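Here's the structure, in structure tokens; my notes come after.
Complex shown without one protein chain; remaining protein chains in place.
On to chain A.
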Amino acid sequence: MIKVRQLVKRFGQTTVLDGIDLDIQQGEIIVVIGPSGTGKSTLLRCLNFLEQPDAGTLEIGDLEVDVTRATRQQILAVRRRTAFVFQNYALFANKTALENIAERLVVVDRWPEEKAQVLARKILERVGLADRADAFPVSLSGGQQQRVGIGRAMAAQADVILFDEPTSALDPEWVGEVLSVMKTLAEERQTMLVVTHEMGFARDVADRVIFMDEGRIVEQGPPSQLFESPRDPRTRSFLRKVLSENALIGE
């Protein structure tokens, strides 16, 4: 169980997150949607201190952190209980696919190398890349790189995996394979918080969809409710825009 209370983030004069409250149940799959620049990514990045939030509290399991007074130890603890999937994959260029996944187990969790490799191999199999274990990121396609990125997050066995627009940088031909790996994870009830523009994924996979605008959570609910009968005019206008675009490209 994860509890976020009154999370605030400012960049200079601009308030990017304006008091976010969010509860995430274990095994819940949440998709965050909303116009660009409304703080969706910033929310994810604040949850593991890639950005230092300006106010609020964060609770992950039995770990409680006042973000303004977080110690280095607390920040490390939060990062070790969360995992992050980046828009641009951000694989370690000097490590093979297998090493990218095993890295955390060896360095952070201090597993023996062999044990880490066994788990990393299993994960590679699950993301469908068992045959590319020794490939360096540069020789993998975008879709393959992102699947390794997801594998790296899976290795963390984290309380939640944070997905920051995981398919936005991909060529259209690779989007499907990445989404299908994410769907498998969702079926296994891996807790996920996903920022995405893939409305189909949100509708099919999410337990709850959150619509954010201007640094606030405007509306949230099960996808059927949010997509079929949104209450807030901002949600309606956003959905009208993106869904008609999706309809145009034949979704």
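In this text, a residue touches a chain if its C-beta (ideal position, glycine included) is under 8 Å from a C-beta of that chain, and two chains touch if they have at least 3 such contacts; residues count from 1.
Rule of thumb we're sticking to: contacts and distances are computed from a predicted model.
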For this session: Have a look at "ABC transporter permease", "NADH-quinone oxidoreductase subunit D", "Protein-glutamate methylesterase/protein-glutamine glutaminase" or "Protein-arginine kinase" and point out the UniProt protein name belonging to the hidden chain.
Result: "ABC transporter permease"
Problem set entry | Of A:Ala70, A:Ala83, A:Ile150 or A:Val195, the residue in touch with the unshown chain | A:Ala83
Seminar exercise, completed: Contact with the hidden chain, among A:Ala70, A:Ala156, A:Val195 or A:Leu226, goes to A:Ala156
Exercise. On chain A, what residues meet the omitted chain?
Worked result: 48, 50, 76, 79-80, 82-84, 86, 88, 90-94, 103-104, 107-108, 136, 138-139, 152, 156
